[in-house]
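The complex appears here without one of its protein chains, the remainder shown in place.
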Amino acid sequence: MPAFASLLAASAALRVASLNMCADEYLLLLARPGEIASVSRLSRDPADSSLWRLGRRFPGNRGDLESALRTRPNLLITMGGGGRATSLIAGKLGLKTLDLPFPTSINDVAANMERVAVALGRPGRSLAWQRHLARLRAAPVPPRDTIFLGAGGNSVGAGSLEAGWMRLAGLRQRALAGGRASLELLATRPPAVLLRSAYRRSERSIGQTWLEHPLASPKASKILTVDGRPWTCAGPLMLGEIERLRKMQ
Amino acid sequence: MLLAILLLAAAIAHLLLPVGPLREAQAMDPELADLILAQLRLPRTLLVLGYGAVLGISGAALQAMFANPLASPDISGASSGAALGAVLGGYWLGLTQPLLLAACGATGALATLALLMTLAGRRADTATLLLAGLAISLAAGAATSLALALAPSPFAFYDAFDWLMGNFTDRSLAQAAAALVPAGIASILLLRRARALDLTALGEDVAASLGLKPRRLALEVIAFSAIAVGACVSVAGAIGFVGLVAPVFGRHISRGHPGRAMAPAAAIGAILLVLADMVVRAVPLDRPIPVGVITALFGTPLFVWLVVTMRRRVTA
Partner (left out) sequence: MTSLFARQVGIAARLQPTDLGVESGELVALVGPNGGGKTSLLRALARIEGAAGQVSIADEDLDQCSLARRRQLLSFLPASRDVTWPIAVRDVIALGLDRPDPARIDELIALLELDPLAERPVDRLSTGERARVLLARALAPSPAVLLLDEPLSNLDPYWVLRILAILASAAQSGQAVLVALHDLGQLDHFNRALLIADGEVKMDEAPAGLMASERFEDVFRIRALNGAWSIRRQADPRSSQ
């Protein structure tokens, strides 16, 4: 085993680097400040992460192994990155890696929370979050027909992770052809509730211009604006989103 | 030769720059810097050099074979086909072994080149070749995106950029070997046909009269190019323009000989790709810029110049 790793193993202090914004969420929620070596740069960007203030307290990495190494982690958390051999190389350098699978359901998110807590050596740390989830599940809200509307009319799949979260708030995502809502659809069959994402709203793009079309805000729908940032990963931060959405109805 | 010196300088620069992280690692632990060099920097440099050389050699070989300076792995569809093969193998068949993925890439490249031969024929004029090659390339690229979108894992799509525009981040020595060993063998086999490819410049008939078998030579060029390009694409994704541009400079050095141009094109391709990857690493953006974007940036003006000079030559 390389001397590097053994040196750090000897010092029992855990230092974790996370290489992916979605993995960052788990780390920032569960770890103590002294345990965090670095997070990906996106988690320090206000436009992309709702945890950016917290993220800024730590060094940023560029999502690759070399930039993470300079902060001396002894554990790496990764998610995705198809062609890369990050875990393999990390192993050769004597680092432990935790590769989180992309969640496809809320249970997957819960499982990831558990995995990260265990990796941090503190399985109990995810308990608060798990209990909050259980409370929400125990008090279901009758579902209403909803469409989540992002830039360009792009929505989410009716069976997707995001739709799963929405159901917890009593919002049933309508199945849309091509995963997208057209202006015509919004005009002819408006949903009961329309969730509009505020992600990068101030930045010019074709998708944003689409959202500003009058027909994209149908009068028959109750329009709720959501902070788009937690929706990118649809991970543990969504609990807060769902709480808010429940209260807004 | 000047070219060899440039190549060596570029390789060393790519390996050692940026030097900051290496020094920091050195300060932390003497062995860490060595490990970073060996496990992270070295595979990346080897892969970049090798892939660039492969693009140069196979580009020159394809141009010699099609008797057309616009043929190349990207325009002929070979790179896109390789990406499609690798994606189908990795995300649909669930293969993880780098050599198996290299084989999938090679198969994809072979299929698209075979399709090109069928559509355009071997001695096609430029317009036919371009149209057929671009059509195949676009179709294969679209198919790759589709394959990623419909893959069993719903998040495969996030990797699309890497496959369609190239990425060298965090590739292991094993991956570099899986790409460069077959690519190296195929490249050597191509280089050995330099004289035969030079003779095709006199026309297929003269080459046949001298005892060369043009059809067999064409099949060999296609097969070896597909293997070399396919293996590299399976590890680092499809990268365009280098295979088109490096042979042009290669032919300047070889005084117009299409076969003899392969060796200098290899060196030039390696240098170009090293420069592109160094730009990618130096840009301080949070979003990664794929290597293919940089190669397209410097490749496009050169490509346009190439078309213009071709037009002038034809009308002369």
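Annotations for the structure displayed:
We just call them A and B in the order they show up, numbering each chain from 1.
Note that a contact is a pair of C-beta atoms (placed from the backbone, for glycine too) under 8 Å apart; a residue touches a chain by one contact, two chains touch by 3 or more.
Just so we're clear, the structure is a prediction, and the values are computed from it rather than from any experiment.
Although it is not drawn here, the omitted chain touches the following shown chains in the complete assembly: B. Contact with the chain that does not appear here is found for just one residue of B:94, B:121 or B:256, B:256.
Of the listed residues B:37, B:100, B:119 or B:201, the one in contact with the hidden chain in the full complex is B:201.
Seen from chain B, the chain kept out of the figure touches residues 67-69, 198-199, 201-203, 205-206, 208-212, 251, 255-258, 313, 316.
The rule is short, and it goes like this: only the chains that are shown with their structure count from here on.
Within the complex formed with chain B, the chain A residues making contact are 2-4, 7, 41-42, 45, 60, 62-67, 69-70, 72, 80-86, 88-89, 92-93, 102, 104, 160. Within the complex, the chain B residues that touch chain A are 21, 24-25, 28-32, 35-36, 39-41, 90-91, 153-156, 158-159, 162-163, 167, 169-172, 174-175, 235-237, 286, 288.
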